[in-house]
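Below is a slice of the complex: some chains, not all, each in place.
To keep things simple, chains are lettered A, B and C as they appear, and every chain counts its residues starting from 1.
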Amino acid sequence: MHDRVFLNADGEMLILPDLGALRIFTEFGVLQIRPGELALIPKGIKFRVELLGPEARGFVCENYGLPFRLPELGVMGSNGLANAGDFLAPVAAFEDKDTPTQLVQKYCGNMWAMELAHCPLDVVAWRGNLTAFKYDMHRFVSLGTITVDHPDPSIYCALTSPSDSIAGPNADFMVLAPRWLVAERTFRPPGFHRNCVAEFAAILQGEKGSSGPAPPAGGAILHNNAVPHGPDVTTFESARIAGLAPQKVEDILMFILESRFPIQITEFAYQAQEAIPDPSIRWRGFVKRFPSD
Amino acid sequence: MHDRVFLNADGEMLILPDLGALRIFTEFGVLQIRPGELALIPKGIKFRVELLGPEARGFVCENYGLPFRLPELGVMGSNGLANAGDFLAPVAAFEDKDTPTQLVQKYCGNMWAMELAHCPLDVVAWRGNLTAFKYDMHRFVSLGTITVDHPDPSIYCALTSPSDSIAGPNADFMVLAPRWLVAERTFRPPGFHRNCVAEFAAILQGEKGSSGPAPPAGGAILHNNAVPHGPDVTTFESARIAGLAPQKVEDILMFILESRFPIQITEFAYQAQEAIPDPSIRWRGFVKRFPSD
Amino acid sequence: MHDRVFLNADGEMLILPDLGALRIFTEFGVLQIRPGELALIPKGIKFRVELLGPEARGFVCENYGLPFRLPELGVMGSNGLANAGDFLAPVAAFEDKDTPTQLVQKYCGNMWAMELAHCPLDVVAWRGNLTAFKYDMHRFVSLGTITVDHPDPSIYCALTSPSDSIAGPNADFMVLAPRWLVAERTFRPPGFHRNCVAEFAAILQGEKGSSGPAPPAGGAILHNNAVPHGPDVTTFESARIAGLAPQKVEDILMFILESRFPIQITEFAYQAQEAIPDPSIRWRGFVKRFPSD
């Protein structure tokens, strides 16, 4: 992609590698991210992505709605979740090159290409408050219950794209990072639930999901609107009898993307070799305990 | 107070005993509370208080502003803090007595008395959504950090009386109940701070404050607007070197009442024998560690 | 439908029988409704409908927007229109049956079916504030003019699904039930008007519309956005000379559903035998009275 730059006129792009580090050269300067970090490129900004290793893989969320912002914290106070001070602007940089460059642009759902006689990443200075940025998800300050119960996952909200007032956000981006579990008198895994929004959960690092074994890093789990889900049989049975001493969840970095819009699966994904053949198998065999239990 | 009933036309009353149980006979029925529980009597409602033991003592917050309500939880989700389902309406009851009764009324800051020929707690049924209620503060679902840092105490907000938009709430009522502390890479006590609102902290049960030894139950600590405060020398020095294993704070029930209005101390309180003579002594002797530390 | 349950993941369903009573078995319990009552099933909730007689017929509004709620009453005060206390939650019930059951689900505009080995209406308890409910439209407290003029029909609003701020609600559900007409110095029928929203009026009981004879129960009248309408010639001429003594409108139960979205008519409805052949005939023959009248 060295003589090619990209601009998305339809939406901003949230980039989340799970394998391989990236150097993203934007009109604002350079962002370098590795798995565990995210980058956000605003709508309408030119950039070029370079791989810092032999390969890279990850997730991209293209947001057509309101730009992602920090959620209001309300009674949480002035600190917690994703702290504003942990978001980093690009390192200032520009290129002054008179080499032919292809500009690929996404607009109204299509791709368009044109040839430029020079590299357009030639902005030497900027001011204002619109910028690309990066964020290290290990700096996320998880809050949670320190008494009983299992809060809604919205408590892990790092960025939100609010919606007009229909039902649920345009998109909420939640970070599930290492944290302590200390709830007492509580079934600690998420309960069985149906959600008015679609939940797309993806694994960036680690292998332990809260409802059972997670797919390997790079894998993802989708529960569309109104689809019931919860812990698998093994997780359920062991959580029923587990002791409730404080427990540190260490080996995990996941994100959840929730949206009031249904999330479509491409044919490519359906056909992928890596797709888990029959994931529902782990949810078979629940013992009926009512009324005689 | 058996042939006397009270009505406060100036504000609602939040009643918080720290010693002795109360039976509160209201126009809506009967509320029975003991230390660790609170009762709220709406503005303009008649009630009579009976002691269930030889003595009782506690705190009363008279709120002239917007009625206390549950705070908006925002990204905390649909559960947590004070759950709506834990607030209990009075047990239906009325008195049909033709005995002379004194009605004492507070209005425009003064007390007024009149004699009635019957007991006015004679409401036999009611409907609507205004009622006296009680709440057991041990049911408060404390949320807190499960990673790093020390959130603002507003995260313990159980009830709020919002303000017009000046600076800070009319009154926020916060509950500090038993809970786990698990923050790592963190100085766990509250940092030194100045607050734009006044903080009135009172001890209902237990003796361990977060900034040092608390006064006995029934005692209180006031830091008015802009007064700096934080841990005492001993708490500070021991927290600097403390290990950060999970720790359960068990023996405590405090509340904090914050208001954008300064809180006045009565002459009676200044002269009370129980007042701690020179409380600032525990904050003397901090070691200067900068720049050479 | 005995071994089949339904779930609508696209929207909530407002069910309005005009013929025959229904027993609706939901995950929250059982609702029994007859003509004159409505039931509302929230989005994403499983239910089964049973007929309590040989046949049943009625209207269903599938709402993709914000859930129906009570409208704000403003200066109307704390009572009137549809009172919150008249909405009834289901009678608690569940089924513990290990018989094969078909689950039919509507999602993204399509129907999907799957076989379950047991009946999923097996929820034994619930808490929260989302529930199916029923409402008897004869309990609607109609307000109206008690002096002069003809208020807008929005004054009969029982439930509203507000919209983002375009023009008109997503859907307003209005109840026209028995009521007194006492306006003086007024042409009592609705005036001729064009509406920025579409008006769908349907007859649940009775035969007397306000603009002329109504279709029989089960019939409906549609005036899409900007279509002018008003009383027919006979209604108009008789209202011009009618005395204005108080008049009780007894034999009627209608509802109007207004939406900023145009309402489409199916081919089935266009071809129905029951369709009135040329309804405009009743509006022919108005006498021109200006300027010489």
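Throughout what follows, a residue touches a chain if its C-beta (ideal position, glycine included) is under 8 Å from a C-beta of that chain, and two chains touch if they have at least 3 such contacts.
Keep in mind it's a predicted model, so treat the numbers as computed, not measured.
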Check: Taking the 3 displayed chains as part of a homomeric complex, how many copies does that complex include in this file?
Finding: 6
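Basically, only the chains that are shown with their structure count from here on.
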Check: By C-alpha centroid distance to the whole-protein centroid, which chain wins?
Finding: A
Margin query: Using only Cα atoms to place each chain's centre, name the chain farthest from chain B.
Written below: C
Item checked: Centre-of-Cα separation between chain C and chain B, whole angstrom -> 48
Notebook entry, point to check: Could you state the distance in Å from the CA-based centre of chain A to that of chain B?
Noted result: 40
Check: In whole angstrom, how far does the Cα centroid of chain A sit from the Cα centroid of chain C?
Finding: 42
Checklist line | Residues within chain C bordering two or more other chains | finding: none
Next item on the list: Please give the residue numbers of chain A that touch chain C in the complex, ascending.
Entry: 164-167, 194, 196, 224-226, 262, 290-291
Next item on the list: Could you please specify the touching residues of chain B with respect to chain A in the complex?
Entry: 71-81, 140-149, 151-155, 157, 160, 177-182, 246
Note to self: If we count contacts the way the header does, which residues on chain C are in touch with chain A in the complex?
What the structure shows: 7, 9, 43-44, 65-67, 96, 105, 107-108, 124, 162, 164
